[in-house]
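With one protein chain removed, the remaining protein chains of the complex are shown where they sit.
A, B and C are the chain letters, set down in written order, and residue numbers restart from 1 in every chain.
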Amino acid sequence: MVPLSVLQRDPDDRVQILDEDGGVVDGATVPDLADDEFVEMYRYLKLGRHFDQRAVSLQRQGRMGTYPPMAGQEASQVGSAMALSAGDWTFPSYREHLALAVRGWSLADDLLYWMGNEAGNAPPEDVKVFSMAVPIATQIPHATGAAWAAKLRGEDTVVLTYFGDGATSEGDFHEGLNFAGVFDVPAVFFCNNNQWAISLPRERQTASATLAGKADAYGFDGVQVDGMDPLAVYQVTQEAVAKARDPPEGDLRPTLVEAVQYRFGAHTTADDPSVYREDEEVERWKDKDPIPRLEGFLRERGVLDDELVVRIEESVSEEVANAIETAESTERPSPEELFANVYAEMPQRLEQQLQYLRDLRERHGDEELFQ
Amino acid sequence: MVPLSVLQRDPDDRVQILDEDGGVVDGATVPDLADDEFVEMYRYLKLGRHFDQRAVSLQRQGRMGTYPPMAGQEASQVGSAMALSAGDWTFPSYREHLALAVRGWSLADDLLYWMGNEAGNAPPEDVKVFSMAVPIATQIPHATGAAWAAKLRGEDTVVLTYFGDGATSEGDFHEGLNFAGVFDVPAVFFCNNNQWAISLPRERQTASATLAGKADAYGFDGVQVDGMDPLAVYQVTQEAVAKARDPPEGDLRPTLVEAVQYRFGAHTTADDPSVYREDEEVERWKDKDPIPRLEGFLRERGVLDDELVVRIEESVSEEVANAIETAESTERPSPEELFANVYAEMPQRLEQQLQYLRDLRERHGDEELFQ
Amino acid sequence: MSTERSSQNLTLVQAVRDGLYGEMARDEDVLVMGEDVGRNGGVFRATQGLYEEFGADRVVDTPLAESGIVGTAIGMAAYGLRPVPELQFAGFMYPGFDQIVSHAARLRTRSRGRYTCPITIRAPYGGGIRAPEHHSESKEAFYTHEPGLQVVVPSTPSDAKGLLAAAIRDPDPVVFLEPKLIYRAFREAVPEESYTTELGTAERRREGEDVSVFTWGAMVRPTMEAAEELADEGVDVEVVDLRTLKPMDTDAVVASFEKTGRAAVVHEAPKTGGLAGEIIATIQEESLLYQKAPIARVTGFDVPFPLYALEDYYLPETARIKDGITDAVEF
Partner (left out) sequence: MSTERSSQNLTLVQAVRDGLYGEMARDEDVLVMGEDVGRNGGVFRATQGLYEEFGADRVVDTPLAESGIVGTAIGMAAYGLRPVPELQFAGFMYPGFDQIVSHAARLRTRSRGRYTCPITIRAPYGGGIRAPEHHSESKEAFYTHEPGLQVVVPSTPSDAKGLLAAAIRDPDPVVFLEPKLIYRAFREAVPEESYTTELGTAERRREGEDVSVFTWGAMVRPTMEAAEELADEGVDVEVVDLRTLKPMDTDAVVASFEKTGRAAVVHEAPKTGGLAGEIIATIQEESLLYQKAPIARVTGFDVPFPLYALEDYYLPETARIKDGITDAVEF
């Protein structure tokens, strides 16, 4: 007997596997992962949380520019990224530091990017992640296009793109999903509904009952999932990916996943959330913190104990410290980089401007230029 | 016992009152219009059809520029426009020649506009119609904004905007409807789904089951109506307008109406539909032609006979002939009009350019300029 | 540093807020709308306190959709209100670009004056604050090329308030670009009462005889610095702050140029297609016979605005401006 796909549920009916204490909710099936995969998932959550804290403090210390924290949102990132196959593609926005790490892009590169260096936004060739997009929702049509290209080439690739609740109001969300439905492309549209778009709460972003329900307007499935439950996110994404690759007769490939979650911290380090929301609300959502939930589940399952937690914490600390060390010891980009990647071949006018910059620096020295 | 509003029906369940022969379908209620209003409705349909034929032939004869015909779509225009109150506003696209006439904008002005004269796009002060918008879907946020302004001012006004099936794919459709839901503005979004966006058929425009169903994404009602049934269109629009003005507890003001219809002719006089669609399809839709349907209904009701039809045809011919006469005898705009309405006050540079144009014309004469 | 009773010592962003406050108090039809302008008071605090003062109907937190913001503002304006939409950064105006150029700019023409579009579109603009990608754009030239628009860039707190009030009261659309590098760079005495600074008028920031520099926004300060340094070297620089970029005060440009016969134009935007070209073309049309040297363009490079590690190399700074002026003088 084939169980009804989670994708077929009413979008208001949120998929959940772990309760707030890490117990398995009634009727839920735990995804078929090996123990070490569960532990890996846990380690990633811890890695993300720790990375986030360190990144915020780097910014505070003036060692990094503006940074968008993700505490509270780790489960969505890890659960979804782990559900992809090696050949699948990720099109991120700007907050998925951890999802990118799961997919093999180094945390050091992520830091480098937030330190103002484009080199950090160029994933290595073997990492199937697109450069981060800052303009809201604009990566959505890119993902549709890439998925479409994969399909046209007869490849087996699935493209997953992340965006926020706020992004669903942009025209590009609409156009990107509409194309995906019409051309039936193998894409997963993963909405990290963290309840806030800077200061605008979800309920003022749209009058629609759910965000997942918006999928209906494009003819494909939408599903709401508890975005702070890594197992539920994993399961939903996995089904969406499987359907994208090989849809059942009569079904379209794309899926809109609404992962309901909360950002514990500020929108970015430049933001002060106390202006627009109550601490109480934050506290209520902290009850859903994915880390203790998965930890509870793993302890119950007998694959995690105090000792392993400590080992994981140590290794995570070391990994983040190394990433920071790498990022901070990376040379600042040469000013000549300004001109290096505008076109494949540098046009004459840019060569002249580059020469002008060289002369200028020679004439004045960088110190005098920027006293 | 309050009958269930038509707006509350499943959008797939199309509202219809007249069958293809003009009989009243089972269970339908005929709108509460006086006999002379029914006859007026019929006269408008005839006016539109005749106007359209004449306009196309004016273009053929080189007496007018490109023109977008509306044959087949008259019922949607008349039924919806008649459902508005005098103080309500219409935000048209480019194909609603007849709806604008119902609202008091002269056919002569409409012709003038398609003859390339902006004067035709400036409705008289007492006509509550906005200038036509050619860029697809862009008028939708304007309508939302106007409705919002009316609400902020505590006025009783409802704003109705027209757009096509193709328009639903644009970001502006999405953003305009989403704002309407969030700010709960008194607007009716009236989609003339004529099955084609130039050469793209409805089913390739979006994978969604209906267009009406897209309303769900914005938290308000969507309803499908037989757009070639003037009575059904009238009824649906009237309910949508009433709800916009005075929504039942818990309901939002806006409505998305999908009026299912067909354009009998070309997209514009520059288009050749035989390239992309079969005559057969056109013939099938002609069975739904609103004119014989309403005519059948009125004859059955005993308010229309051969004599009145002839009188109506004569008066309609005369009205259109007068409109053409007026438009063609309107002086061509003065070249100085180029500069007249760019800003409230003409900046110096424009004054200089105007002077330059004057000198140029004096120096060369218009004939030499445009040999 | 004035301590007069009727003036306050404000930063530029405070003056913007003060200007908004004054116009909203003066005219019920004025309303502010945009992303995070309400309860949050704007990401730069340019609308701080307005929500508390005027309420959610007049200080509107909108969904995240720039075309929707501009498009609904146009509908409101046509209906009779005076919306002041904020777009959060100039680099995020583009999703609303179609509504700006195809509608706001054309409504009056299209309707032969029946419908008008008195909106003021505000956006923080320009580089230099170590912001993420797309946050440092200065593409004023996109807007100055579009007939029907007006474009304003203030460079001082008192201008910011006066020009903003003039823009809001103007019957036609204004793109009001606020150089965020100098949002808090300095304070100035700003009158407490409402006042307007006429659109379309340049302001001479420094009188000089040897060479004219035309600039605006955040570039005024390094230009003034360069001028002072050059004064020590015996070069007397005139600095003209254009303030309104469209319509431009070409009389002021031409008058200054005809006096000095030498000039530089300084802007942050990329050189190619930047406004310097327009200014130079105008000068040579009107005053070629006065011209003693090529007019220097001191501008951003023709590259995408870089992430912040390199932004100092992108932006014209005092030394570059000095060099440019010197080229014009020594030719």
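By definition in this document, a residue touches a chain if its C-beta (ideal position, glycine included) is under 8 Å from a C-beta of that chain, and two chains touch if they have at least 3 such contacts.
These numbers come from a predicted model, not from an experiment.
Undergrad: For the chain omitted from this view, which of the shown chains does it touch?
TA: A, B, C
Undergrad: From the listed residues B:V25, B:V127, B:L200 or B:V303, report the one that touches the chain absent from this view.
TA: B:L200
Undergrad: Identify the residue among C:E35, C:D98 or C:E178 that touches the chain left out of the display.
TA: C:D98
Undergrad: Kindly note down the residues of subunit C that lie in touch with the hidden chain.
TA: 67, 91, 94-95, 97-98, 101-102, 105-106, 109-110, 133-134, 139, 141-142, 144-148, 246, 248, 269-270, 272-282, 284-285, 288, 291, 293-295, 297, 301-304, 306
Undergrad: Tell me where the left-out chain touches subunit B, residue by residue.
TA: 65-66, 94, 113-118, 121, 134-137, 166-167, 169-172, 197-200, 204-206, 270-271, 275-276, 332-333, 335, 337-339, 342, 349-350, 353, 357, 360, 363-364, 368-370
Undergrad: Mind listing the subunit A residues that contact the chain we can't see here?
TA: Where subunit A meets the chain not shown: residues 91, 118-119, 121-123, 125, 130-131, 133, 135, 138, 140-150, 152-153, 171-172, 174-176, 178-179, 182-183, 337, 340-344, 347-349.
As a working rule, only the chains that are shown with their structure count from here on.
Undergrad: Measuring between mean CA coordinates, which chain is farthest from subunit C?
TA: Chain B.
Undergrad: Averaged over CA atoms, how far is the centre of subunit A from the centre of subunit C? Could you give it in whole Å?
TA: Computed value for the inter-centroid distance: 36 Å.
Undergrad: Using the average of all C-alpha atoms in each chain as its centre, how far is it in Å between subunit A and subunit B?
TA: Taking the mean C-alpha position of each chain, the two centres sit 44 Å apart.
Undergrad: Which residues of subunit C are in contact with two or more other chains?
TA: Only 62-63, 65, 67-68, 95 qualify.
Undergrad: Counting only residues that touch at least 2 other chains, which ones in subunit B make the list?
TA: Those would be 171-172, 174-175, 178, 182.
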